[in-house]
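A single protein chain has been omitted; all remaining protein chains appear in their positions.
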Amino acid sequence: MKSKATDRLATAFFWGIGLLILFILVWFLWHILGAGVPHLSWDFIAGEPEEMIEGGGVGPQLFNSFYLLFLSLLFSIPFGIGAGVWLSEYAKKNWFTDLVRISTEMLASVPSIVFGLFGMLLFVTVFGFGFTILGGALTLSLLNLPVLVRVTEETLRAVPTSYREASAALGATKWQTIRKVLIPSALPGLVTGVTLVAGRALGESAILIFTAGVTVSRFAPDLNLFASGETLSVHLWYVRAEGLVPDAMQIAEGTAALLVLVVLALNLLIAIPSRLMQRKMTGKSS
Amino acid sequence: MTQATVQETTQATQEKLRVQHLNLFYGDNQALHDINLSVPAGSITAFIGPSGCGKSTLLRTLNRMNDLIPGVKIDGEVLVDNHNIYAPDTDIVHLRKHVGMVFQRPNPFPMSIYDNIAYGPRIHGIKKKRVLDEIVEKSLQQAALWNEVKDRLNKSAMGLSGGQQQRLCIARLLAVDPDVLLMDEPTSALDPISTLKVEELTQELKEKYTIIMVTHNMQQAARISDTTAFFLNGVMVEHGETDRLFTNPTDQRTEDYITGRFG
Partner (left out) sequence: MAVPNQEGNAAAPGFNKGRMFNDKLMRWLFVGSAILVSLIIFSIILFVGKQGVLTFQDVSPLEFFFSTDWSPSKDQYGALTFILGTFIVTAVALVLAVPLAVGGAVFMAKIAPNWMREIMRPATDLFVGIPSVVYGLVGLTVFVPFFAKVFGSAGFGVMPAAIILAIMILPTILSVSEDAIRTLPGALEEASYALGATRWQTIRKVLLPAATPGILTGVILGMGRAIGEAMAVQMVIGNAPILPTGLAQPTSVLTTQIVQEMPNSIFGTTTNNALFLMSLVLLLVSLSLILIIRLVARRREA
């Protein structure tokens, strides 16, 4: 039958696509790690960058990546989770709730470069700080916010209503219910959300070029919020765009490999604690 | 058992709870019509009636759980110990400590058995471990669950069977030291053996608490309650001593329901 033959052809075709996609993904990873891992010496990972000669490292940039991530989470987690809790537990069906929800969706669609320009306008120009870690972290937290709000709202909504009822019936205030029952139940989902956000923030460059700058301070690790703070991602771009060092390509490849390894590590960090928590909560002892 | 119950009811004239001219609306839809009811202390009152008759809705007005639903309007009074719980200055959190509720489906928190029971006392400010330990043990004993779980208090409550979970929820409720227990079809999700255990438990608890139970199982109401109220379409059709209501109902509709003509 003709349709049977077509069906078999289609199946082969889709298998082809599936394998092609898998191949692209694997090839990508192999290419980056293959080119870059050989350059990942201790000198490279922890060493100071060079402006003119070869042999520079990315130590300060590595530190800055995590420092900026940490700061941006510090600012965005309270407000992101706060807004998410409000949407899930307090908001009524009215125009104000719709406004909040639409604003969050719009914020989620803003291209990073626009965040970067906004941050530059605010912190570098209007406030006159110049390129600072603080400016970069605050702008980066704008990127984190919509995801945190959405993840918080979704995971809270997934908590069964029976918990809320049981807690209320025992005489708890709303905040007690949220604090002692809802958020602990939603924790695995929240952890996943934060890890997702962290991964994005670590890889971000467009925002930071315009707010935290392309140079690192002379003293590393520098905790000064007003120092400029080039991160790994920014360094990768900068070294290719304007790098004067002769081993720019090797530095770029090493940096890329390092970034991918960090993202891989983060992804592994999601799977394990979330699953552990889920097991503890549902009482399965396997 | 019947003779003794009748005597006890006539002797225990202290009224614990009273509903006066209560009307309830879900938006424009009226769910309860002019309910008037007096519940004596230390007794078991059963609410019976077909699905949708309003018995659960009425139960939930007694600890203001309907406040959690948007669009509900209440008209009338509910007096607990002579205080109207719908007065504007009522402390709802305090009310729910004294008037507690057990739900149709057991709903333990995803925490250890110990933490489930200790949850109530903790949110009301009790922090000392020694005190909490005592409360947990006492509540589990009262709920006839202590022997079954005393060696695994720190294990998750989700690992218990349905019947055990429901007794856990009862223990959890007892831990906050209420006066009134509201039970919303507490055994409808349980197997017959667990049902029997919960029924026995309820009869033991009658001595210290005032219990109001919604049930769609008439035999259960006849077995354990002192007083029964029959509801239909949001109206309380008849209310009186259980034995009398089941053997000699005054209203034709009650008789029809009891004999199984509908419901």
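A and B are the chain letters, set down in written order, and residue numbers restart from 1 in every chain.
One rule holds for everything that comes next: a contact is a pair of C-beta atoms (placed from the backbone, for glycine too) under 8 Å apart; a residue touches a chain by one contact, two chains touch by 3 or more.
All values derive from a computational prediction rather than experimental measurement.
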Point to revise | Hidden-chain contact residue, picked from the options B:I69, B:A87 or B:V131 | key: B:V131
Study note, to complete from the structure: Among A:A83, A:L190 or A:A212, contact with the omitted chain is made only by A:A83
Check your understanding: Given the contact definition stated above, which residue among A:I32, A:I45, A:L187 or A:V245 touches the chain not shown here?
Key -> A:I32
**Study point:** For chain A, residues in touch with the removed chain
**Key:** 3-4, 6-7, 9-11, 13-15, 17-18, 20-22, 24-25, 28, 31-32, 35, 78-83, 85-87, 89-91, 99-100, 103-115, 117-118, 120-122, 125, 142, 145-146, 149, 173-176, 178, 196, 199-200, 202-206, 209-210, 233, 236-237, 240-241, 249, 252-253, 256, 259-260, 263-264, 266-267
Exercise for review: Kindly note down the residues of chain B that lie in touch with the hidden chain.
Suggested key: 91, 93-94, 121, 123-126, 128, 130-131, 134-135, 138-139, 142, 174-177, 208
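The rule is simple: only the chains that are shown with their structure count from here on.
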Check your understanding: How many angstrom between the C-alpha centroids of chain B and chain A?
Key -> 49
Study note, to complete from the structure: In the complex, chain B touches chain A at residues 63, 65, 68, 70, 93-97, 100-101, 103, 105, 107-111, 119-120, 122-124, 155-159, 169, 172-173, 176
Study note, to complete from the structure: Within the complex, chain B is touched by chain A residues 92, 160, 162-173, 176, 180-181, 184-185, 280-283, 285
